[in-house]
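Note that this complex is displayed minus one protein chain, with the remaining chains in position.
When the chains are written out, they are named A and B in that same order, and each has its own residue count from 1.
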Amino acid sequence: MKLKLNKTTRKNFATYGVVILAYVLLQVMKGSLSSSLKGMLVPICAYVVMAISLNLTVGILGELSLGHAGFMSVGAFTGVTAAIALQNVIPAAPLRLAVGLAVGAAFAGIAGFLIGIPVLRLNGDYLAIVTLAFGEIIKSIFNNLYVGIDKNGMQFSLLSDKTNLAEGGKLIIEGPMGIGGIQKISTFTAGFILVMITLIIVFNLVNSRAGRAIMAIRDNHIAAESIGLHVTHYKMMAFVTSAALAGAAGTLFAMNYSTIMANKFDFNTSILVLVFVVLGGQGNMLGSIVAAAALTVLPEMLRTFADYRMLVYAIVLILVMLTTNNATLRSWFSRFSLKNREKEAA
Amino acid sequence: MTFLNFLISGISLGSIYAIIALGYTMVYGIAKMLNFAHGDVIMVGAYICFYAVSRFSLPPLAGVVLAMLVCTVLGMLVERLAYKPLRAAPSLAVLITAIGVSYFLQNTALLLWSSNPKVFPSVVGNGKIEMFGGQLTISHVTIVTIAACVIIMLALTWFTGNTRMGKAMRACSEDKGAAQLMGINVNATISMTFAIGSGLAAIAGVLLCSAYPTLVPTTGSMPGIKAFTAAVFGGIGSIPGALLGGLLLGVIEIFAKAYISTQLSDAVVFAVLIVVLLVKPAGLLGKQIHEKV
Partner (left out) sequence: MKKKFACLAMAMIMVLSLAACGGKEEAPSSGSESGAAAFMLGGTGPLTGGAAIYGNAAKNGAQIAVDEINAMGGIQFELKYEDDTHDPEKAVNAYNALKDWGMQISLGSVTSKPCEATAAETYADRIFALTPSASSTATTEGKDNMFQMCFMDPNQGSASAQYIADKTLGTKIAIIWKNDDVYSKGIHDTFTAKAAELGLEIVSDTTFADGNDTDFSVQLSDAQKAGADLVFLPMYYQPASLIFAQASNMGYAPKWFGVDGMDGILTMEGFDAALAEGVMLLTPFNADSDDEATKAFVAEYQKRFNEIPNQFAADGYDCVYAYKQALEAAGATPDMSAEELCGLMIEQFTSMTFNGLTGDGMTWDASGAVSKSPKGMVIENGAYVGLD
């Protein structure tokens, strides 16, 4: 019996397939990979999750967010703090990582909800600038936050270290110094699982009643409202999901390095993730995955250019945007594509 | 008296944001794109002026004119090569291209002029005016910056209101299709907008570095983002709005540092921005456009 699947389902399965195939291939080749590529596997997974989650906001919900790294930051700091605090309670690293990811996602989701209340009342570029503003505020707060743990539980203070930890206590977040001495427990397998979970969540959301409502709002929010859709409710649903996934990505990312600091998750990181989304195509999850992976590997592969590395990166970025978005150039390139020739021949 | 001193520093910082924001707003109003490379054009302008004055010992004014010329040409060139092919593309694609251009300019500057900071020679000297027995000081740079800012704002308002090209610009910002049908050359108008915006960027660069005299390849990026914020604050697309937004942003930044906390000043500035946008969703002087189905 031939399985009949509609176009979206086929596309979704293709996306799952590509991710699984990439994982299996990389696992098989693991012995022969360069250290450079091996070192990038976990960050690639984190950026892929970031790109998919931002694509939910930008592509599916249709709102431009310039502060996505802020949620990554919330997830990174809270998730790592949880993992460090539970170091003695949960000795098994994978379980601790899972708890960290859940905590990171939860806190980022809460942050997303709180930020969503004012943000989603706006639209267009004004919404974009407010997300940028929140991203900067989050960065500023983590740069001034001190969190310690001792036998009396967690201690917080802002601006300067006033935690007064008891004997044997440990300062986890040290303001501008961020978190140091993190045990690197993120693995490629964990990253792969997180990517798969993200895809399942996003695809199921998009293909549900709620997802169709969200896309209806994107296409015309007045029309959507007029047929009785609760616009804010659905917008919030997409925004909070997106934020929570970004938080999990942040935890995964942070647990791959021995140190993190608030300044890493700045405007430039938000923009970087936005580049993945736009390059991969808005609403196109597979595109986001490929773009995130390719653009993370690209600067490393350009190391042969030495001093000219980032210059070449900029030129490649501009050229790719031009070739994929300019009608004339695209038709010129598509003359070389096999499919078109077949079409012409037929 | 300290309050007045802080107010003056705020206005001085704010008027620099305002000049940059004017460039942002011009381009946004007509081309409907966020030109994130604007901040880096500022940096290029400052470097050109620096080399003209300190290496080739041209008079400061000639340096400013040269910087304006170079930036105008650069702005038009960037528009022609990177933005014009994307006229029909979604606005996000253009945004990303602008970011690519920004990386390109920064890294070219790094290769051409090295990462060593240069100390910019103030084009208006280091003089200052003292009042109330030296308790209140205003430097010449501050005065020139504020004056330049107001003059540019008035000139732009006059230009867009009264000249043929200015009217064409306003027409393009309302509706490109209709403007074209009326016989307006949309491409030439947009190109002209970039030329003016980039020329302004050169002036902004020179004034920025005269007031805060260190020059590195990343000099333009932070003021660029702040100015973008200022433009939105005042209502993006509105020329008086950019001036108002810039000034307010500068004053709030200084006051937040002085009276709240130097550590959290950036957070305070952005929090004020959020509150303002919630009360006035299109910025202080922006036009609220009602959508029709």
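As a working rule, contacts are C-beta pairs under 8 Å (C-beta built on N, C-alpha and C of every residue); 3 or more make two chains touch, one makes a residue touch a chain.
Since we're looking at a predicted model, the values are computed, not measured.
From the set A:L86, A:I201 or A:L298, the residue in touch with the chain omitted from the display is A:L298, counting the whole complex.
Checked against the full complex, the candidates B:P213, B:P240 or B:P281 give a single residue touching the omitted chain, namely B:P213. When you scan B:N35, B:T72, B:S139 or B:S173 for touch with the missing chain, the hit is B:S139. Contact with the omitted chain, checked across B:F36, B:Y83, B:F120 or B:F228, is made by B:F120.
Against the chain not shown here, chain B presents residues 2, 5-6, 9, 13, 50, 54, 107, 110, 114-121, 126, 128, 134, 137, 139, 211-214, 216-218, 222-223, 225-226, 253-254, 257-258, 262-263, 265-266.
Although one chain is not displayed, its contacts with chain A can still be listed: residues 32-40, 43, 136, 140, 143-144, 161, 175-178, 180-181, 184, 253, 257-264, 279-281, 284, 286-287, 290-291, 293-294, 297-301, 303-304, 307, 309-310, 320, 323-324, 330, 333-334, 337.
Methods note: only the chains that are shown with their structure count from here on.
Between the Cα centres of chain A and chain B there is a gap of 31 Å.
Chain B meets chain A in the complex at residues 28, 34, 36, 82, 85-86, 88-90, 92-93, 95-97, 99-101, 103-104, 107-108, 110-111, 225, 228-229, 232, 236, 261, 263-264, 266-267, 270-271, 273-274, 277-278, 281-283, 291, 293. Of all residues in chain A, only 58, 64, 118, 121-123, 125-126, 129-130, 132-134, 136-137, 140-141, 143-144, 159, 220, 222-223, 226, 267, 271, 274-275, 278-279, 282, 307-308, 310-311, 313-315, 317-318, 321-322, 324-329 touch chain B in the complex they form.
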